[in-house]
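Only a single protein chain was left out; the remaining protein chains are all shown in position.
Presenting chain A:
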Amino acid sequence: MKVLGLDAQNQASLLKVVILGLIAFVAISSRLFSIIRFESVIHEFDPWFNYRATRRLVQTNFYEFWNWFDERSWYPLGRVVGGTVYPGLMVTSATIHNILHALNFPVDIRNICVLLAPLFSAFTAIAAFLLTSEIKDSSAGLLAAAFIGVAPGYISRSVAGSYDNEGIAIFLLMFTFYLWIKSLKEGSAFFGGLTALFYFYMVAAWGGYVFIINLIPLHAFALILMGRFSTRLYVAYSSFYALGTLMSMQIPFVGFQPTRTSEHMAALGIFGLLQIIAFVELVRSHLASNQFQILFKGFIFIAFIAMFSALVILTFSGYIAPWTGRFYSLWDTGYAKKYIPIIASVSEHQPTAWPSFFFDLEMLIFLFPAGIYLCFKELRDEHVFVILYGITASYFAGVMVRLMLTLTPIVCVSSSITISSLLDNYLDFSVVDPETTEQKSVTDSKSKPQDKHKKPGDSSRSAATSSKSEKKKKKDQFFGIIGNDSRGIVLLNFFFFLVIFIWHCTWVTSNAYSSPSIVLASRQADGSQYIIDDFREAYYWLRKNTDDSAKIMSWWDYGYQIAGMADRTVLVDNNTWNNTHIATVGKAMSSEEEVAYEIMRRHDVTHVLVIFGGLLGYSGDDINKFLWMIRIAEGVYPDDVKETNFFTPRGEYRVDDEATPTMRRSLMYKMSYHNYNELFGGQGQDRVRGAKLPADKIKLSTLEEAYTTENWIVRIYKVKDLDNIGRNLEQAAAFEAGKKSRRPKRKQSQK
């Protein structure tokens, strides 16, 4: 039957292309909620740095960018950006920008940055299609593409405006894995080289490349243990590892890490092991005798042990760096909390409670284990890969919320295998009802479904060939679905499940993952939307009302935003490379005014910026983050800052009348609540912590309020200069207060 002059195969290809196009369209458009609701802005924190760097790359050239020393962050240290950044993201969008401009499309770089992640999500869908097609077939591939297109676990990191490394990295992850499977299946050095090339792109784009460089060796190792060493594996892995490592070392941020750190040692070890095994296999094939087999196995085993012990010795003698804190904390889960509070303080580094899994993956979460089971049923080389990926990624996702991102692709692939196997069985109308066609010969009806179902074949075929157990043959025989009502009920239910899945994904995307977080939205009493734009208001004020050389002190969360939007120098930012510097800021925030003033003078701070949510009930404010500031400061200055002093004797963290004296004297407390009581004409009400403030007035002598935004979310203070006649600022402020109020009694007490 010909449609549009195409035969059946071409029709299928055309359909696939059309379906993939539609999936790409859905993937992009479901990520546009934030643009439609708000506007085309860069979101959150890290994207602001990426955006700023991209702008710089577009304005200058690549070599300028490579050598960029950013003197406007980490004042007075500065930051070598070229050597401490994964440039893949910036280079990608700058390339797109240049191509479009060469074609006379004058698109603003900001819009490219905003829309980059949705664009790459479409590519991810295609990569998932290719990968799953290699593992099962193209119908499973289409399902996988559809799942990953809308799965909230991936959308959470790739909505329009979320211009972050992960946006392109998940595509690269999937595509590298696809190429790896392809090269392994075909034993092709060409595909191995392509794998290495995309691995290089991944290294340039995201620190998560470590997952690839450990998972592929793990896969190779598992195959060796299963006795599945083959020349295909040898060619694929050797070409991938040699080229990939050489290329990855071209990224300055990575440099010599592939030879010097433990994260990369597994890959190197497996590379060596493969060479030895290949050599042994070669020798054996020429000897044509099995006598040496034990000897060879022993040789491989000893070589493995020797390599492992060499690694241990080199690690202890310091030639190879042990696992870095961020990766180490994935294994020893208590490690970060104790030794690196700055890692533990980030909310996306917290472990994952079960609702998050369901929230991000809905029904895929229980189709995923079923898919893993189906992979075990077949267990070809690529299925081993899916299984290993599934186990490792689910562990990582359990330890860190953020790594839900790496779990989502494999969940989509695995559950598409499940759904596709189900549909294969229940949509196979060639199965004949044995009751109605009883006149047909028994052998005919038996062989027919067997031909149809080659996939569960492995076991059934072997059972069929070995005719010694008739019972087992009977048990493994595959009849297909006979009754049409059974088909109907299952198909209808799963159709319904899929519809709910889409609803769920849309709901989650729209409600949870589409907020730019620099612009907040709330509903007014009449239901209309109320936009809270305090952050940009404050940053714009800084840009327009402070000197270009002004130094802004704030907690590190806001560093990138201040640099990006206000274009002013900051002390610390989200790069968090220098813990001591962050602790110094933490100390300034948590100490008394006099101590803080000295720190601020030493760092030339002109303005201090705090986030205060008490008026509006915005819970992500600095008072709630304050404990982490204290903890980080205490880690470096244990004599000056003590966490216990901020807790009441009953161990509570309070801001009201029962707040500890240290708390009430701290700079952060004073800056947050300064003049707050006056707004209420009595005692202020903190809506985040549900507390009534102490009635006494908060006096600031070393700072003066410079600006407070409409909803009080951002408060900016100016650091006072030294007093003209050499008094300390407290005395000066007291004197000023006395003069202003013109109370004779006060004047006397001044004397």
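Convention: contacts are C-beta pairs under 8 Å (C-beta built on N, C-alpha and C of every residue); 3 or more make two chains touch, one makes a residue touch a chain; residues count from 1.
We adopt the following convention: contacts and distances are computed from a predicted model.
Colleague: The hidden chain: which UniProt name fits, "Ribosomal RNA-processing protein 42", "Magnesium transporter protein-like protein 1", "serine C-palmitoyltransferase" or "Elongator complex protein 4"?
Modeller: "Magnesium transporter protein-like protein 1"
Colleague: Among A:Leu20, A:Leu179 or A:Ile387, which one is in touch with the chain left out?
Modeller: A:Ile387
Colleague: Of A:Glu186, A:Glu537, A:Glu643 or A:Asp656, which one is in contact with the hidden chain?
Modeller: The single option touching the absent chain is A:Glu643.
Colleague: Out of A:Phe190, A:Phe479 or A:Phe495, point to the residue that touches the absent chain in the complete complex.
Modeller: A:Phe479
Colleague: Among the options A:Pro252, A:Pro351 or A:Gly690, which residue touches the chain absent from this view?
Modeller: Residue touching the chain left out of view: A:Pro351.
Colleague: Looking at A:Tyr373, A:Phe429 or A:Trp577, which makes contact with the chain not pictured?
Modeller: From the options A:Tyr373, A:Phe429 or A:Trp577, the contact with the absent chain belongs to A:Tyr373.
Colleague: Which residue, A:Pro47, A:Gly398, A:Gly559 or A:Gly614, contacts the hidden chain when the whole complex is considered?
Modeller: A:Gly398
Colleague: Suppose we count only contacts with the excluded chain; which residues of chain A make the list?
Modeller: Interface residues of chain A facing the absent chain: 333-334, 338, 350-359, 363, 365-370, 372-374, 376-377, 379, 387, 390-391, 394-395, 397-399, 418, 421-422, 425-426, 433-435, 456, 475-483, 485-486, 489-490, 493, 497, 500, 503-504, 507, 638, 643-644, 649.
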